[in-house]
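A single protein chain has been omitted; all remaining protein chains appear in their positions.
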Amino acid sequence: MNYLPLFTALPLLGAFLIPLLSKIWERLSDIISNVITTLLLILSVYSLFLLPIFGKVYVYEIGKWAIKPIPLGIVFTFDNLSLLMVLVINLLSFACSLYSITYLDNYTARWKFWTLFLLMVAGLNGVAITGDLFNLFVFIEISAISSYALVAFGVEKEDLEASFKYQIIGEIAGLTILLAIALIYAKTSTLNMADIANTFAKESKGPLFWFIISLLTFGFLIKSALFPFHFWLPDAHSQAPAPISAMLSGIFIKVVGVYALSRLIFNIFGLNRLNASHYFNLLLILGIFSIVIAGFIALKQENYKRLLAYSTISQVGYIFVGLGLANFWSITGALSLIFAHALGKGLLFLTAGPVEKEAGSLDIHLLSNFKKRMSFYGIVYTLGALSLAGIPPFLGFFPKIFLILGAIKGKRFEVAIILGIFSLLTLAYLLKITNKVFTKKEGEEVKGVSSIVISFLFLVFLIFILGLFYLNYLEPNLISKATEAVISGVEYARLVLIK
Amino acid sequence: MSSFELLIILPIILGFLGYLISFLRNEFYFLGAILNFYYAIRIFLISRKIEVTRKIFNILNFSVDKLSGFVLLFISLFTLLILIYSIRYLKYYEKKKEYFYYFLLIGAIGCGTVLAGDILTLIIFWGILLSLISLIFGFFQYATKEGGEFAFVKSISILGFSDFLLILGLGLLFISYGNLSFNLKLPLNNTINILSFILITIGCFAKAGAIPLHSWIPEISKVAPAPTMAFIPASLDKLLGIYLLLRISYYLFDLNTNFVLKNYLMIIGSITILAAVLMALIQKEVMKLLSYHTVSQVGYMVLGIGTGIPIGIAGGLFHMLNNAIYKSCLFLTAGQVEFWTKETKIEKLGGLAPNMPITFTSFLISALAISGIPPLNGFFSKWMVYQGVIYLYKEGNYLFPLYLLSAMLGSILTLASFLKLTHSIFLGERPKEYEKIKEVNFSLWFPSALLAFLSLLFGILAIPLPIKGLIYPSLPFRIEEFGFWQPLLAFILIVLGVIVGFVIYLFGAVKKVERKDIFVGGELLKEEERHFSGDQFYSPIKEAPLLEKGYEFGEEGSFDFYNYLTAIFSGFSLLFKEVIDYILELIYHQIAYFSEIFGGLLRKIQSGILSDYLFVIFIGIIIILLILIL
Amino acid sequence: MILDKNFINQYLLFTFLLPFLATLIYSFKDKLVRNWEFYLFLVLLIFSSYFIIFSNNLLLIYIFFEISTLVAWRLVLIKRENIKAGNYLLYFNFAGAVLMLIGILLILVENGVEKINFSAFNLENLYNISLISGILLSFGIFTKSAIIPFYSWLPVVYEVSPVPVIALLCGIAENLGLVIFYKIFIAPLLNVESSFYYFIIILAIFTSIIAGGIAYFEKKLKRILAYSTISQLSLILYGLALKNDYGILGALVLILSHALAKSGLFFRMEAKEAVGVGFGYTLLFLSLSLIGIPPFLGFVGKILIIIGSLKINIFLGMLTIISSLFTLLYTLKFYLILKKEKGENIIANFIVYLFAILLLIFGVIFLIYSFKIL
Partner (left out) sequence: MLPYLGCIILFLIGIYAILTKRNLIKIAIGFCLLEYSVNLFFAFIGYKKDALAPIYANLSQARNFVDPIPQALVLTAIVIGLGTTALLLSVALRIYEKYKTFDIKEIKRLKE
């Protein structure tokens, strides 16, 4: 598995090649980026089969700087959790880059988009596979900066406003994370995550420890837009171009926020419900607040993408409830929700593109009076919405099972009921669009456009087929292993350092 | 296949053939009824000797004893006679095809009901009968007369209501004792028995038409053609209802073990007699008047059965038979009148006796019979009931004078109302348009004439024929010989009296009727106003101080159980609709409304101002720090 | 239970097939529903009911239950302006289904299932159902089969939906809840707390009475029929919950009878009178079966349920009778309204005729056999 650096190297390479080569022929940028995302997808699927051969963790030492006996070199660690994230990132980035081929006809600066897009993919992949704390920060910033730029890509009034607000809040998070890293370094004098874990395991958990945790939590909660740190998200996600909204909502907040946080608190700091129940209760309560409040706000939204953005906040709440319950089932639920939500919400945001192009607006009220019929997009949207609301047999149903099961097993019966009942709210606000925009019988039918249609079909196929094979294949081979990686805590450090 | 199946199945098959094949249709129906009658006779004859039971399909259990044998015979007879009548009567009826088929089915199923040997069979046949009755009543909605739909709904509501209670009662027995046959004489001393007895009697009352479940009969009489009235409320339902009442009172249960229940029956009987006859007195429509009498007569049967005295019970049973005979005869003759005149309003009729002598004779005999004029059969059975009531004093039941009084008063008032009816239809002034009216055909007058003849026969030869032959053997009691009444002797005496009267008429002073002009207030009454009908006969009674209020109530439907039934259920419906449904709707709408409002409020958090966001975020970090470090 | 489980499954499928076929035939003459969307959902519905009947896995049952909800939702939206009613249906059923899911998972936890895979949901692996999880599980059934307090969606949906859709709803979709109740709580003889059954019995019989009462009060034909459906479905549930042979058998019979009678009545609304076919009498047949008068099929179910309830106590028998009385009253009421209705579809008349005759024939056959085996 020594191709591991390719996950970041390939998109970075693409990002540097594209400005040069697109001078020759602008369409070349499409080809390069699509080839790269396809390669990444192939690599990540290949890793799915390859990783079990290498055991639970594969460690790649950059520049052959051995991490033993002194962990000085920078490493990439690739365990099952990283595998899950890489797989999700590359599935969705594949779909989005495919989609963007036709979508970008609306915009002028093709190659700029592709450069930023690949930078973001590189950053996200880097976050998922890195084993070094500072590298984590760097990758977060790479993806974040490119996302700031991409949100402002349309250069309209609202785009710039959203981007500015997003940047300020996002960078505060970034700085907080940097501060926390500085503190960690001050405390441990190492940046290797496994080594940090070992060091913290030996020490008692004083106020400084908790201060670091709070800073990290603060930073990553902003990144993952949990209530009350969500304010940037509805603006940014609703103003970005459709594929970028899909990427941001589908994977960005999860990789940069949820993944990084859970990697740190579970694997590095070794927190679990036994030694830090108040911490997890905090996550749980914020998660529930997110679910409820963002759900109700989404119900009243009048803008297609803004509604979906609020829905994302609500769904992140579900993920955090899963993390907050912190038992095997709930974390399985949270991780599978990351998977399901990435595909589902990505699909929903992608449908916004052709709709906006056809109707010239995303205002639901205007769309409901739009004269043409968009049955294909309507069906795609509805399937995605049903999956997100947790209706079988789609993929989104299984996270719900595991989250509720986790709540029951965690003796949090009220949480189980809340999770169940508020998925009704999810259904209600998502179907609001189906009902108002797509439920028409008369009018001229809008024709689908080629690469957009293919990406839709790809995602719908995934949602459906993964839903069918969830319990038989996906759960035992991918998600429960990833859950084990999370739940086993500082076992991660031992596995990394044994190499 | 034994006679039991054939009795029921043959009419069904032949009726169905008649229904399908337009060729020889009436002959098929007729053949079905004939075969039914034939097998009924056979079974009747068998039942004289032994008690037979037969199980079909492991579920239908038929048995016949002397009681059911004789009821069966008469049901079959009535089916045949009235079918003959109605084939002619309803010749131009729009939906006669279905009508005759259902008619025949009712006859067959009615026989099945009588033959039912256990609880389940009874439930099934009783229910099928209800469905057939509702099917045949369904036709009246198509009748040109108004109120057909309401009559249909009302009658089926009442019958269905009582049938459901009957099923509940029988089901209760079924649960408690298993699938019973009817000859057990269970004592009426525990709750289940008493409850199921009461529930079953409700079914019987509705079928037979006892107050307070009677009101469907006058209602349906407004729209139903005469043969239907003659068949369903007047004969079949009487036979079945009273038969079942008798069955449960002295075969399935033993009524004599419960004093209170006996009085319950007798009170219902007395009230029925009196109230219905009072209502009948003031009716202005032939059919409705007759139907109130139908109700009234049920009172005697219930009273007789309720006495618990063998002679009274026998009287009740005999009265059932008699009533079926003369009441169907009355309906049929009324139908014959209507057949030509197309009129059932009393005030519009009159003076038809010379035109329709056979009809008139039949009507007169039946009217006298129903009024209890000796030596006709009505008198005899009533007299037996009186005797039963009088014997009550031996048991220490000191309410008996009241029962006796109401029974006798009822008899008198019946006579009174029939005087009015006979006068109005057949005597008095004849309206001009009716002058050309002739006697009806043979197939119309024959059934009624036969029934009238039966009335006469059962009156004169009461003791040898019906009492000794049918009634006494059917009852499981030893019946004491009674009184000094010799109907034959009385008949001879009466005939002698009539002859003497006739002689006096021939040779006496009364020679010729003298016609004089009529003056009112000094003015000559016009020819067309000279017609005087009998409908005003009893207006004074209506205006009597005590009865006035009662009549008012009666006219408004205050004694109509259907109104109470619908009122109670409507009340509940209103409660459910306006309270429970409303509350649920409110809750669900409130939830939707609340989430809208809540969403609207919450979205204000997103103010669009960056400083506010940052402020909230910093408060957030402070709270996190506080929670985690402290 | 005296009947073979396998036989009952086949019987249930049979009860679903009749309305399915009728709707299929009907749709050939109806412009509104003659499109691929309708046929797709029709097939999906019968497919999911097949799986619900024959599956032995709680998860599969649940999944197809939800699919049937989706299908019902889309069926209502065949007429696009019915969005509000369709959503009402979907949200109610979804809420119920979610609670049902919680119930299922709770049962799993109570039975000590540690690893979640497909076979963990097999009914054979379950032994106990506690009161609370039973009630949660039955919420899904309550919404689908419209029991208090979750019946409110049904009249709203019926009022606006086209006839074939309602026929499918009352003939197939709503019975699925009952089938699930039968499969989980009645057939496998699990160790369920007996208070659970009392709870269901009380709820079901009161729903039956109350819905009957409301039906008597309603003025609009489709709403009367809707409340009547609620009343009948809860009566069936009540019969099942009685948990004795009479009650269960009665309920099973009543499923068929209700499916035929009610969908027949709805088809009657669209029927065009053909020559030589007893138009008013077929209607009367259907009504009489609904009331429960012999020899029609409805009677067999009702009498068995009455006997079954009397076996428990007299009071329940009384309540059953009161429910039947309401049925009698409202049936006569809508009979008069329906008699005046005339539609356009000639096939509908054939269906009504067929169903009426079937009710009579099945009535006689079931009467004989049901008492023979008891």
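Things to note:
Think of it as A, B and C in the order they're written, each chain with its own count starting at 1.
Methods note: a contact is a pair of C-beta atoms (placed from the backbone, for glycine too) under 8 Å apart; a residue touches a chain by one contact, two chains touch by 3 or more.
Just so it is clear, the structure is predicted and the values come from calculations on it, not from any experiment.
Although it is left out of the displayed model, the omitted chain contacts the following shown chains in the full complex: A, B.
Only one of A:Ile42, A:Leu175, A:Ile465 or A:Ile498 touches the absent chain when the whole complex is considered: A:Leu175. Residue A:Leu160 is the one among A:Leu6, A:Ile31, A:Val45 or A:Leu160 that touches the chain missing from this view. Touch with the chain that is not drawn comes from one residue among A:Phe134, A:Phe211 or A:Phe289, which is A:Phe134.
Checked against the full complex, the candidates A:Ala149, A:Leu362 or A:Leu471 give a single residue touching the omitted chain, namely A:Ala149.
In the full complex, the hidden chain is touched by subunit A at residues 134, 137-138, 141, 145, 148-149, 152, 155-158, 160-165, 167-168, 171-172, 174-175, 178-179, 182, 185-186, 189, 191, 234-235, 238-239.
Considering the complete assembly, subunit B touches the hidden chain via residues 603-604, 606-611, 614-615, 618.
Going forward, only the chains that are shown with their structure count from here on.
With centres defined as mean CA coordinates, subunit C is found 44 Å away from subunit A. Subunit A and subunit B have CA centres that are 80 Å apart.
By the touch criterion stated above, subunit A contacts subunit B in their complex at residues 164-165, 168-169, 172, 176, 207, 210-211, 213-214, 217-218, 221-222, 228-229, 231-232, 234, 278-279, 282, 293, 296-301, 425, 428. Contact residues on subunit C toward subunit A in their complex (touch as defined above): 59, 62-63, 66-67, 70, 77, 80, 83, 87, 90-91, 94-95, 98-99, 101-102, 105-106, 108-109, 116-118.
Interface residues of subunit B, counted against subunit C in their complex, comprise 57-59, 98, 120, 123-125, 127-128, 130-131, 134-135, 138, 141-142, 149, 152-153, 156-157, 160-161, 163-165, 167-168, 171-172, 174-175, 192, 195, 566, 569-570, 572-577, 580-581, 584-585, 587-588.
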